[in-house]
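Below is one structure; the comments refer to it alone.
Removed from the display is one protein chain of the complex; every other protein chain stays in position.
Take a look at subunit A:
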Amino acid sequence: MSVLRVAPRTAVVLTLASAAALATFTWPFFVPAHPESTARTAEAPLVFLVMLPVLVALTLAELTSGGIDSKALAMLGVLAAVNAALRPLGAGTAGIETVFFLLVLAGRVFGPGFGFLLGSTSLFASALLTAGVGPWLPFQMLCASWIGLGAGLLPARLRGRAETAVLAGYGALAAYGYGLLMNLWFWPFSVGADTQLSYVAGAPVLENLHRLALFTAVTSTFGWDTGRAITTAVAIVLAGPAVLAALRRAARRAAFGAPVAFAAASDRPTELTAGVRRDGAAGAGAHRVQ
């Protein structure tokens, strides 16, 4: 099920913004060799640093422009709080990352649009709580959002063990991808220009990829990224089924997308309020619980 309907226009905006945002990560591969080009100068990374927050804001605004349901909004806030509370559990311990696990599961249950929003809000709330706002934040938010979006786009029919296995595999892949993208972003900033691990402007893409692979291997693959992939996959395998059940139960109780029927006040004279009645699973579910 999908909590947040993604209209065709929103999908187009999401695709365009993602394409432009991908360039803010991968620009070292495409920088031309001419010294007079704008992208060679120190301004290019700064332009992208300014551009990406705007792109993220645009995408988030577009996703919520259809009028987000208050139940979906409250769910978003609460899950982001849980994610933000989970994040410091792993910080400081090399490679133990606890954010992606719930993000993948929630994206799976509540759909791609919700997953995208959850990725951004989780990392933003966590940055505010532990005061980690910096130029890296929009990039982290976007990467996490892509992970949530991808989890929502996995084939819907899977259930049971196959679902857990697919989700665990996706979680591990997403953890590696997140590490690689963040490394790619940090690469030009951390090494500077003139070492043998720096990117070479105008060089073939393969050579720069080789250098990036070396940089990643030297700095993070064996410690952070592998640890992150393992913790995410193991957490999904161990707690995935139970958490999925809890999330699905909440989704059924919330009855997202249940039609709201407005009845004239005279039809139901016993009700004091204006006669707003919610049909569908919410009422039925509540009665069943009682």
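As a convention for this text, contacts are C-beta pairs under 8 Å (C-beta built on N, C-alpha and C of every residue); 3 or more make two chains touch, one makes a residue touch a chain; residues count from 1.
Operating definition for what follows: contacts and distances are computed from a predicted model.
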Remark   = Given "Xanthine dehydrogenase family protein subunit M", "Aspartate carbamoyltransferase", "Glycolate oxidase FAD binding subunit" or "Energy-coupling factor transport system permease protein", the protein name in the UniProt record of the chain not shown would be "Energy-coupling factor transport system permease protein"
Key: Hidden partner chain, residues of subunit A it touches   = 9, 12-13, 16-17, 19-20, 23-24, 27, 30-34, 37-39, 42, 44, 46-47, 51, 54-55, 57-58, 60-62, 64-65, 67-71, 73-82, 84-85, 117, 120-122, 124-125, 128-129, 131-135, 189-197, 207, 210-211, 214, 238-239, 242-243, 246-247, 249-250, 253-254
